[in-house]
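Could you have a look at this structure, given as structure tokens, before my questions?
Every protein chain but one is kept in place in this view of the complex.
Then we have chain A:
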Amino acid sequence: MAASRLAGFCQGVSAALKASRVLINSQAPTSPGCRFAVGLLPGNLPNVTAFHQCRSLHTTLSRKGLEEFFDDPKNWGEEKVKSGASWTCQQLRNKSNEDLHKLWYVLLKERNMLLTLEQEAKRQRLPMPSPERLEKVVDSMDALDKVVQEREDALRLLQTGQEKARPGAWRRDIFGRIIWHKFKQWPIPWYLNKRYNRKRFFAMPYVERFVRLRFEKYARTESRKKSLKKKKEKILQEKFPHLSEAQKSSLA
């Protein structure tokens, strides 16, 4: 029943799309907008040609492409949709930069589709079919981002020796703390910047007392944590007397 209601919604959407006369056929693989759909990575890609054949002919020239926000119509109303594993970091490290660029957009469109599905399921108060697909896509995108950042870091370290991509500096803020101030991009130099000059990167003498108090607070919390850890260790030793012998044997 729940599945049929979601299917009912999906059919309603498709009727709306038909009514707006969306032309899908122009999104043929040879068009410049769909260059990403061609060539490498035949899998993990919505099968565009099959989808064209299953919807009826549209005659206007307008290309809205809204159908990409929705799953393959065959999956509409299903309780479970089969999906493979997410991309691992090691698999992505073997791919070239162009492949990663294309894969990012494929994953992004899939993620948008799944988020639309999730929101619609929430709106209709129905369970989303196979929510683990969204987690897998998010994990794949995070892994891709990690790999791209690794490559960028490696190149930057090799060419410039800079560890951080964004420039910054250690500065004392108005509260007397030493912070890593990350630089922003501005069109005018710092001595002409009214807003920047209102920020103070120095601390007045009356702040020293508070710096001492803050350090005292920090010292107290650290010592409390340490004593709590010691107490927990003692309780564990009482309950599990063999732990101390195991530790001594591992050290020796």
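Criterion: contacts are C-beta pairs under 8 Å (C-beta built on N, C-alpha and C of every residue); 3 or more make two chains touch, one makes a residue touch a chain; residues count from 1.
Keep this in mind: contacts and distances are computed from a predicted model.
Novice: Consult the UniProt record of the chain that does not appear here and report its protein name from "Large ribosomal subunit protein uL24m", "Myotubularin phosphatase domain-containing protein", "N-acetyltransferase domain-containing protein" or "Multifunctional methyltransferase subunit TRM112-like protein".
Specialist: "Large ribosomal subunit protein uL24m"
Novice: Of A:F175, A:F210 or A:F240, which one is in contact with the hidden chain?
Specialist: Answering carefully, the residue with contact to the hidden chain is A:F240.
Novice: Looking at A:W186, A:F202 or A:Y218, which residue reaches the missing chain?
Specialist: Reading the full complex, the residue touching the unseen chain is A:W186.
Novice: Touching the absent chain: which residues on chain A qualify?
Specialist: 35, 40-47, 50, 72, 82-84, 87, 91, 93-101, 110, 132, 138, 141-142, 145, 148, 151-152, 155, 158-159, 167, 183-190, 196, 235-236, 239-240, 243
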